[in-house]
Structure formats: structure tokens, C-alpha cells
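Everything on this sheet refers to the single structure shown next.
Every protein chain but one is kept in place in this view of the complex.
For chain A:
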Amino acid sequence: MERVLQYDGSFDGLLTTIFTIYQHKIKSPIIQAPAQQQSSIFGTAHEVITEPEKAHRVLKRMNELSTPQDMREFYKAFLSEVIGIENTLFQYCQQTFEAGKAPSGDYGNSIILKISQAAKMVGREKHRMEAFIRFHLIEDDLYYANCEPDFNVLPLIASHFKNRYADQKWVIYDLKRDFGISYDLHEVVEVTINFKDPRSQRGIVNTGGLKESRFRESENNYRDLWNQYFKSTNIESRKNMKLHLQHVPRRYWKYLSEKVA
């Protein structure tokens, strides 16, 4: 019988679910994140409560049977939030446990192919965010950026920004998923900003799109200089908008001052 298992959308939640499936020997499970709850026609929905300890047991076993590269792909695929990816990831675990070894690089296998494709999309988005994040100095020593990535990539970019901006405090906020990462010169932590609080209100402005800005004067200046640079570096006789859009799809423009201006 098919059983629908609902988890809380977290990585630990998914792993707990996989643990539960094995524990209760559930035959044909369907795993769903909260966002995709449809009233199920398949059977009774069971809500899985995330238990880090169970999650870690699954993770530990997977780590033993896989290469670090496999596990990175696994995690990236999870972050894609593609509908149904949980089930693919579960099948992947199943194959791994059965074979006693992860099927690394078996691209003739549809599960592997799906995971590698999802991971690739997420990887591309990760690079895009590393490229398109634009910081604004909003207090004397705090750099702030809004973003709305297609996939949930903040967990993947934290270390990049931490290494790069080791000497400045920064916050990167995902407005789509309503959480951010914040670095205080020591560590990166997840934060949620209550935008109703007037002090943090500044965070919600679309920093790229706003002409009349509340930022410090010098912020506008640097943005202007950057926009000027962008303009001057273009070569009109080589213009190729199709190619341009391929690199910078329109949905990213609102956070890129050089595209808004």
C-alpha cells in the first residue's frame, strides 16, 4: 500500500523520513514537503517529526557508502526543491543500501541522472548568486544584500562569502524563502529578519531597484560609479542581446543596479 509521508522540508527531516521508512518497512512511500501538500488520493498521510539523531544515523551510513562528491550532489539535489526530488533521493538511498555502495557515476541509471541534473541546476544557481549578490553598506560597518534565488542555495554559498569577506560584516537575505545568512566576523548563522521592525525595515527595500534610496550618500556614489563602469565597458559594435540575456536572465535584473538604472 502507498503511504504518504509528510516532513518539514528540512534536510534532517528528509533523512528522518528515510529512517522511518526503513524502521516501519513501509513498502511504497511517497514523501512530500509541506509546500506540496495536496490532499492525498493515495492513502493516509503520516506526519514525520524530525529527529536529528535518526537523521544522523542515515547520513552516517550514506557517508560510509558514498564518495564526498556523491554526497555533495545528493545535498545539492535536495536543495533544488524540485517536486518529487525526495522520492528520487530515497530511491537513491535504497539502491545504495542494497548494493552496499553508492552507484557513483552510473549515468545510464535514471535515478543518478535525475540527481545529477538537479544538482547541476542548483550548482548553476549557486554560481549565479556568488556572482549577482550585490552588497550595500547600510550601517557604518554592515553590508547587506537581498536576493531571490530560484533554488535554496544560501546554505551552499555561505562559506564562499565567509572566505572572501572575512573582514566585513554582512547579511545575505533570501526574500523568497524568508531567511538569511549573517556573518559577524566570526561565524555565519541563519537569521530571520522581522521586517515590521522599523530598524530592520531597510532590509526589505529592493536595494537594486530603488532610485530614491535611504542609503548613505556614498553608497549611491559607488553604485553610480559601478553603473558608469558597466556602461563604459560595453562595445556597441559587438552588441548581442540574445547572448546577454542568456548570461543574465531578466529575473535577476531587479537586484543588479547596472541593469536597473
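The rule we apply is simple: a residue touches a chain if its C-beta (ideal position, glycine included) is under 8 Å from a C-beta of that chain, and two chains touch if they have at least 3 such contacts; residues count from 1.
Convention: contacts and distances are computed from a predicted model.
*Asks:* As a check of understanding, state which of "Radical SAM core domain-containing protein", "Rad50/SbcC-type AAA domain-containing protein", "Exosortase/archaeosortase family protein" or "Sugar ABC transporter permease" is the UniProt name of the chain not shown.
*Replies:* Of the names offered in "Radical SAM core domain-containing protein", "Rad50/SbcC-type AAA domain-containing protein", "Exosortase/archaeosortase family protein" or "Sugar ABC transporter permease", the one UniProt assigns to the missing chain is "Radical SAM core domain-containing protein".
*Asks:* Who touches the missing chain here, A:H127, A:R177 or A:K254?
*Replies:* Residue touching the chain left out of view: A:H127.
*Asks:* Which is it among A:F97, A:F179 or A:F230 that touches the chain not included here?
*Replies:* Only one listed residue reaches the unshown chain, and that is A:F230.
*Asks:* Extract the touching residues of chain A with respect to the undisplayed chain.
*Replies:* Listed in rising order, the touching residues are 103-110, 113, 127, 130-137, 143, 145, 160, 163-168, 185, 221-222, 224-226, 228-244, 246-248, 256, 258.
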